[in-house]
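Yeah, one chain of the complex is gone here, protein chain that is, but the others are all in their spots.
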Amino acid sequence: MNNDLFGFEINIWLDAAARMGLITGVMTVVVMGLIYIERKIIARFQMRLGPTRTGPMGLMQSLADALKLVGKEDLRPAGADPWVFELAVYFVFVPVFMMFVAIPFALNWEVRVLELGLFYVVAVSSINIVGLVMAGWASDNRYAMIGGLRAAAQAISYEIPLVLALLAVAMVAGSLNLTEIVAGQGRVPLIVWQPLAFAIFYIAMLAEMGRTPFDIAVGESETAGGPHIEYSGIRWSMFFLAEYAALFLLCLIASAVFLGGWAWPLGEDLGRGWQFALTAIKTGLLIFSVFWVRVTMPRLRIDQLMSFSWKVLLPLSFVQILVNGLVLVYDWPDLLLLATGGAGVVLLFVVIDRGVRRPRPRPAPLAAAESEAVA
Amino acid sequence: MTNDGANGDGGDTEADEAAEREAALARTIWADVDRALSGINASPEPGALDLIVTIPKAEVVRGLRVLKDDEQLNFDYLRNLTAIDHQADGITVVYHLYSTAAKHNVTIKAVLPNGDLAVDTATTVWKAANWLERETAEMFGVRFNGHPDPRALLLPEDMTDTFPLRKDHPLAEIEALQGEGMAYAVEEE
Amino acid sequence: MDTLFGNYVAVLLASVVGFMMVMSALLGSRLLAPFSKERQKGTTYECGMLPIRRASTNVGMRFYLYAIIFIIFDVEAVFIFPWALSFVDMPGAPSAMAYWEMVIFVGILGVGLAYAWKKGALQWR
Partner (left out) sequence: MTTELAREHEYETQDIMLNMGPQHPSTHGVFRMVLTIDGEVVRDVVPYVGYLHRGAEKLCETMDYRQGIGFMDRTEYLAAFNAELSYVQAVEQVAGLEVPDRAQWIRMILCELNRLSSHFMFTGAFGTDVGVFGTAFTFSFRERENVQDLFEEVTGDRMMYAYFRPGGLAWEVTDNFEQRVHEVLASSRQGISDMDGLLSDNEIFLARTKNIGIISAEEAIEWGMSGPSLRASGVPMDIRKDEPYLKYGEVDFDVVTGETGDVFDRFRCRLDEMRQSVRIIEQCLQRLEPGPILPDRMPRMLRVPPGEAYVRTEAPRGEYGVYLVSEGGNRPYRLKIRSACLSNLQALRDMVIGNYIADAVIILGSIDIVLGEVDR
């Protein structure tokens, strides 16, 4: 327990408040930065320039957007359920914010060391789906409703592989405490022992965030914006902020759990500056890969998305857990973990490739299709 | 283009004209069409590109069906379906047919007298006629008997009393102006 | 107890701060943004057409089906969590036995998954 901030012993409430304040500031800056960086990076991928007009190199773009959004008229459909509609914003944003409590940024630099940190993160992260469903349901809009249901179906489907992948890692690490997990990776990051778990986590992470190729809830070309279709102005921007905060958070968690966070490869000996830098670099790489996927991948269809989770990822993650248990119980060498994990990743790609090449039968003609008359 | 067709300069006498018309027809697929349409009252005419066959409106759909089913002609593709308003002479419905296998064309026409602007639907022959007939119906006021979906296609659904492509449909002001401008240009020339 | 309390004070505080952030943003917008009473602005987006009915209708069973399967597996995951952390040095029982017990548990659920798969419950329709 470290309730000393900057070396001063202070009241736990004050301490928590101070740390939360710090996190709030950091998060706001990082999320705004992320929005700017994503726009720049995607622009580069697409042979554009991205924002250039607001400030030097367009750096002020996010700020300008925020100002614009605050000053924008905030509409609510007449048919909407007022309470659910209003509360949805909170349900989307607050859980993401709460997740920051357990994230280790550097040695002894986190808001709180939670004994069940991983469990806490997983539990809280699934709440914001409730917000999306609420938004979709309350908007009194068919697109929003379809989007909300899609979001719910997608999130619950990928929740389980995500949880099980983290569980597999926790088995190897022997703890649910995020700080301990990171500290234990001083020599070898866990991705080496659990490549399959990382692959599953990465895919499920994309799905949980609703980013391409799993952005079917928002699905611009079909549902034209999905659950937040009726939200405008600052309320819409809250969804947006939550999305980017979740991106930042999940990449932080992935870098902490799989890539060794601040610990690997420099260990605890080096200063905090290095540890922060390591965390930032690893998280940044992951975030970059997410952007990269976003600009190059088409969107999956909902049935493909669901079958992929239930028929591929879920069995694989179960097998991973059982294999982990076997190796740990009989104290077999760790290299076996690497071998099985690697084989699992290969299997995953083979399954994807096979699934793509397999022809899909034409859907059976339906009653409505057979009648000639147009409605 | 592929075949030259008839040009405007005819012979001096009527006999010459008739002979030339026969010769022009002989260059088309009229012989085959005539054979297929036996029993149907069809009158041919060589067009600029294709053969034009006029069929009485009562028999036109039967004729189209025959042309589609005939093994040699095999007009399986409906290129186009439209109408021409000849004012006092009624409205002519025009079908442009094509055979994807034999790669030949024919134009079928049916004249509807002003009193009875109705013809059987061709959707029973080709599904492609569906929207084309809907468009023709709303633009000219031609009724296609037995059409499965007789709604307006391009025009508003409640616009049932005016038929914009008929010659008696008034032009908008700007169009009338344009017409006048051209009349002036013609006089100048 | 003190540690636990101290830890979860931060969680409570985080939720409060989160709420306040959203609320202040909405409040700021309320103060700065224009607000019109025009009724047309209250219509929902239906691609430029007027909506015909209310959008919230009864929707298909399949969402419900997925929800049920989800709950089964999520509860299972919750059961696996404590096991996963303690089966290696299980006090009072050989760890191999704890492991094989869990294999049976997961096996039963695997059969359940296979059944749902076979029945087509996993096929989105």
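Letters are used for the chains, namely A, B and C, taken in the order the chains are written, and counting of residues starts over at 1 for each.
By definition in this document, a contact is a pair of C-beta atoms (placed from the backbone, for glycine too) under 8 Å apart; a residue touches a chain by one contact, two chains touch by 3 or more.
Everything quoted here is computed from the prediction, not taken from an experiment.
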Within the entire complex, the undisplayed chain is in contact with A, B, C
Touching the hidden chain, out of A:18, A:37 or A:224, is A:224
In the full complex, subunit C touches the hidden chain through residues 45-49, 52-53, 55, 57-63, 124-125
The missing chain sits against subunit B at residues 1-2, 7-8, 47-50, 52, 76-80, 82, 84-85, 94, 96, 100, 103, 105, 107, 126-128, 130-132, 135, 152-156, 164-165, 169, 171, 175-176, 178-179, 182, 185-186, 189
Contact residues on subunit A toward the hidden chain run 42, 45-48, 142-143, 146, 150, 212-213, 215-216, 219-224, 294-304, 352-353, 355-357, 359-366, 368-369, 374-375
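In the analysis below, only the chains that are shown with their structure count from here on.
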Note: subunit C sits from subunit B at a C-alpha centroid distance in Å of 64
Counting only contacts in the complex, subunit C reaches subunit A at residues 2-3, 5-11, 13-15, 17-19, 21-22, 25-26, 28-30, 32-36, 39, 41-47, 51, 54-56, 59, 63, 66-67, 69-70, 73-74, 77, 80-81, 84-85, 87-88, 95-96, 98-99, 102-103, 106, 110, 113, 117, 122-125
Within the complex, subunit C is touched by subunit A residues 1, 3, 12-13, 16-17, 19-21, 23-24, 69-80, 89-90, 93-98, 100-101, 111-115, 119-120, 137, 139-145, 149, 152-153, 156-157, 159-160, 163-164, 167, 170-171, 174-176, 224, 229-230, 233-235, 237-238, 302-303, 306-307, 310-311, 314-315, 318, 321-322, 325-326, 328-330
